[in-house]
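With one protein chain withheld, the remaining protein chains of the complex are depicted in position.
Let's turn to subunit A:
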Amino acid sequence: MLEIRNLVCRYGKVTALKGISLTVPEKQLVVLVGANGAGKSTTLRAISGLVPAASGGIFFCGQEITGMSASRILSLGIAHCPEGRRVFPHMTVLENLEMGCYLRSDGKEISSDLDRIFSLFPRLAERRKQVAGTLSGGEQQMLAIGRAMMSRPKLIMFDEPSLGLAPNIVEQTFAIIQSIRESGTTVLMVEQNAYAALDMCNYAYLLEAGSMVLEGPGEKLINDPHVREAYLGAGLAHA
C-alpha cells in the first residue's frame, strides 16, 4: 500500500535520511523503531509532505506522492497523528475533531463519523464542549487519534503515541491502535517503547542514524542480539 524507495531527506546540510526503503502492506501494522534522532519522525513527515524529499520516491496505492502538498496527500488517504499529540489547545474537543475532517464536505457522513468516534471514546463525548488544552494527557491522545480518524484514512501514521503517558494509558492507546488495524486501516507507527511496539506489529524496521539497519517480523527484531542490547535493555525485555 505504501512504498518508500531510497528516500533521502536533508535539513540544510544535515542529511536526516540516507536513502531508506520501506514497505507497508495493506491492513498490516508496521513499526519503525530506533533511537532519538535516527530519522523516524522525518520519515513520517516526508510521507505527509511536510519535509521535501531530496531524492528517492514515495508511492501510495500505486501512485507517486513525492512532492505533493500535505493537503493532497491527506485527501488521498494518509493521516498523521503527530508526536506530542498536538491537539489545538484553545479549541473544543468537537472543533478539534472537525479540524480532522477539514478537507471533507460530506456533512452527513461526517456526523456519523463523529458519532462513531464518540462511541469509541466516551470520555471525548462527555467533554465535547471542553477546551482541548484542559484535557489530561490520555484524553488528548484519544482526541489526537480520533482527529486523525476523522479524515477516513486508508493509512494512519502514529508518531510516538505512548510518549509521556501513564503506563495504563499507554496500554489503552496500543489497544486502540490494534483495534484500528483490525477494523481494516493500515498502520505505520513510530515508537520508542520498542518492546511493546515489536510485540504488536506484523513487520518492523530498525532505523539508525538515517539508515535502515534491520527489518523483519517483530519476533525477529525482539530476538536480535543487537536490538536486545541497544533498544530492549537485554534481560529486562521479557521481565
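What to note about this one:
In the analysis below, a contact is a pair of C-beta atoms (placed from the backbone, for glycine too) under 8 Å apart; a residue touches a chain by one contact, two chains touch by 3 or more; residues count from 1.
Quick note on the criterion: contacts and distances are computed from a predicted model.
Look at the chain that isn't drawn here: its UniProt entry, checked against "Alpha-(1-2)-phosphatidylinositol mannosyltransferase", "Dihydrolipoyl dehydrogenase", "cysteine desulfurase" or "Branched-chain amino acid ABC transporter permease", names it "Branched-chain amino acid ABC transporter permease".
For the chain left out of this panel, the touching residue among A:Glu3, A:Glu98, A:Asp199 or A:Asp224 is A:Glu98. Hidden from this view is one chain, which touches subunit A at 48, 50, 69-71, 74-75, 80, 82, 86, 88-91, 95, 98-100, 102-103, 147, 151.
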